[in-house]
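Every protein chain but one is kept in place in this view of the complex.
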Amino acid sequence: MTAADSADNTALGTVSRPLLEVAGLRAGYGAANVLHGIDLSVLPGEVVVVLGANGAGKTTLMRAIAGLIGHTGTISVDGQIIAKARPDEMLRRGLGLVPQGRGTMTAMTVRDNLRVGAISRSDAREIADDIERWCTVFPPLANRRNQIAGTLSGGEQQMLAIARAMMARPRLLMCDEVSLGLAPIIVQQLFGVLRDVNQDSNTALLLVEQNAELALQIAARVYLLEVGEIAASGETEQFRGNDAIRKSYLGY
Amino acid sequence: MFITTKARRAHRTRALAGIVAFVAFASACSSSSSSSSSSSAAATSPTSAAAGATTVASASTAAAATSPTATTGSTVGSTTAAAATTAAGGTGAPAGEAFKVDTSKCTDPASVTAKVTGSWKVGYSAPLSGPVAGVVTYALDGFKARIAAANAADEVKGVKIDVTYKDDQFTPDKAKANATEFLQSDHVNSLLTFGSGPVGAIADDQNADCVPLLYPSSSVQKYRDISQYPWTVQYLPAGDAEARYDIGLITSKFPSGAKVGIAENQTASGKGESAAFQAAAKGTNLTIAVVAPSTDPNAAATQLKAANVDVVYDAGISSDCGPVVQAMDRIGFTPKVVINPSNCADSTAYVASGKAADGNVIPSFLKNPASAALANDAGVKMYLSQVTTDDKNNAITVAGWVTADLLVNTLKQAAASSGGLSRLSAIQAARNQKYASPMFIDGINWESTATTLTGIDAFQTTVWNAADQSFHLDGSLISVAAK
Partner (left out) sequence: MEIFLDRLFSGVTAGSIYVLIALSLVVVFRSSTTINFAQGEFALFTSFVAWWLTTKGLPIVLALFAAMAVGFTMGVVAERALIRPVRRRNETAVLIVALGLFTALNGADGWIWGANDKQFPEILPHGDNDYFVIAGSRLHYDSIGIVLAMILVVTLLSLLFNRTPLGLQMRAVATNPESAALAGVKVGRVLSLSWGLSAAIGSFAGVLLVPVLPPNQLDLSSFFSILIFASAAALLGGLDSAKGAVVGGLAFGVAESMINGYATFLGGSMQLTFALVIIVVILVFKPTGLFGARRLERV
């Protein structure tokens, strides 16, 4: 990995401190660990993708970082170690998660879902502006503002999930399998929005994906997760250049 | 397609199943107490309302009767000391044939007739803890005071009454376990307990062993059967006796007949009262116009109002004596007479009912030690010299004292018999007596013959006065002795 390390330093310089840094992370459910010591970092404004097969531990990784499940090892934000990560604490520090399965608050309206997303903020006027903004970004939500969110289609719910997470104005948006179960055209749209989010507001992205092809189009760096361990990592270009890896993950 | 999320549905279904489990749990709790309430007869002395009289409502135990505050105009004056002494000392010679019981089938026939010397051991299974414990404390204060006085005065010549208490928390299972210990390890000479549930749990064992169960506060019809349960003698008046009193009272007030409505508590005890009342009304010129379940007092009140009855008999247990009366008042229905059973004697219920309860009638048989009119009554004086605890004016304390007094009287009588004191002579004495306890209203006896258990043989009508919040005596005693 020497090449990758030096590439990091070259690309981003030594002055830039990682927004998120994970070291020796172990986490799981009950007694069984799913993750066996993960090292991973995301720089401010960077787009990072974690690729891995089903059961590799991608979702566990996201949930551990978001504070939904406990962990050992360290999670640092802005260089500060978060001893006991709780979701509200991680959000306060700028980390937002779009959970797998979209996490729609099905019994509430679209608007109320978005308002819940902004619960950590108190600027009423700007919250209202943001709701309008996300309704513009995702036009299907605009007509359904007062509709019960449980009645939205899968793609619309995924839009709502991203919008809801963005309502908190995170510095790092983590997305767990946004493409799952959606039509390719919708997935294209969503990734377009994610790219805009990254470029317009300099929000860093940490994407977990099985759809490697699309994710690699916007990612600067890649981690390969295999059975709870990082099997490889590096810049996207290097990754594409590695025949063995490309074959097993991209299939060509 | 849209479907209700399965997980949510399962979640909710479990929550609902929880309700069912809860109701099952809770009704199991409450049914155990309601089933044992069949003999409950609560009591209170009217003046103790202010002093915090106890209701037996939730406890639904027994303890009995009311003691009216005699006030001006009441028919009961103070008794002369001489008369009271006679009453207190009068054990009443057994009338007719002596009670006979076959001892050959007893577990240990020899012990039944063995002469008891030194001490007479009583095993008392009582709810010393649990929800009923508070009420039982009052009863035991009275009971202990009377036993201590008997021992101090050596009333049962040379024999001390030695009472052992075991806690049954008012549960029949524990009462049965206690009784087993009393019978098999402690070899007690007689037993005692509190309430009809425990009596039911003990009766079979105690009759098999031929150990008398003397004067438990209950009145379960089954155990009043002398041929089946010769060794069980319950203290409280039988339901049919009280019903005869009620009907007698109504017919005396309405000689040309009346329309009667019954508010019926839906437990075994309420239905028993109602059935006894209806049976006693047969052959009279009273019409039972409606029998309204009192579970929903408001609905019962509207039914009674719709039937426009002259008389309402509230076949209640102590907890629901007030509500029917209040509900009738609320909708502006005032029958000419409202009769409550003797277990509806808790004055707090009447105080809570306010004006609505004015004129309510209940039968009573115990003296109220706090009554000014009875200040010079020899029985009350004797009682107050023995009972010094704070609850001395509580009717339940009086009832506890009276059960001990009956026991002492029985043992005295047995000790004086030709064979001396034994379990056999004790049950014979209990079965052949006519005894006016000093705390019975004058003229009332506890009566039993070899063939008939009457128990309390007369009731004194008392009427609630809402203005001064007390019961007043009304009219003379009405006998309920079996014809």
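Assorted remarks:
Chains: A and B, in written order; residue numbering restarts at 1 for each.
Keep in mind that, in the parts below, contacts are C-beta pairs under 8 Å (C-beta built on N, C-alpha and C of every residue); 3 or more make two chains touch, one makes a residue touch a chain.
What you see is a predicted model; the values in this text were computed from it and never measured.
In the entire assembly, the chain absent from the figure touches the shown chains A, B.
Only one of the listed residues, B:S125, B:T171 or B:Q326, touches the absent chain: B:Q326. Remark: the omitted chain is touched by one listed residue; of A:P18, A:G45 or A:G96 this is A:G96. Only one residue in the set B:A148, B:A177, B:A352 or B:L384 touches the chain that does not appear here, and it is B:A352. For the chain missing from the display, the contacting residue among A:G73, A:P87 or A:P140 is A:P87, taking the whole complex into account.
Hidden from this view is one chain, which touches subunit B at 1-5, 8-9, 11-23, 25-27, 30, 52-55, 57-59, 131-135, 266, 292-293, 295-303, 305-306, 319-324, 326-327, 330-332, 346, 348-349, 351-355.
Taking the complete complex into account, residues 66, 68, 86-88, 91-92, 96-97, 99, 103-108, 112, 115-120, 148, 150-154, 157, 164-165, 167-168 of subunit A touch the chain not shown.
As a working rule, only the chains that are shown with their structure count from here on.
The mean-CA centres of subunit A and subunit B are about 75 angstrom from one another, to the nearest whole unit.
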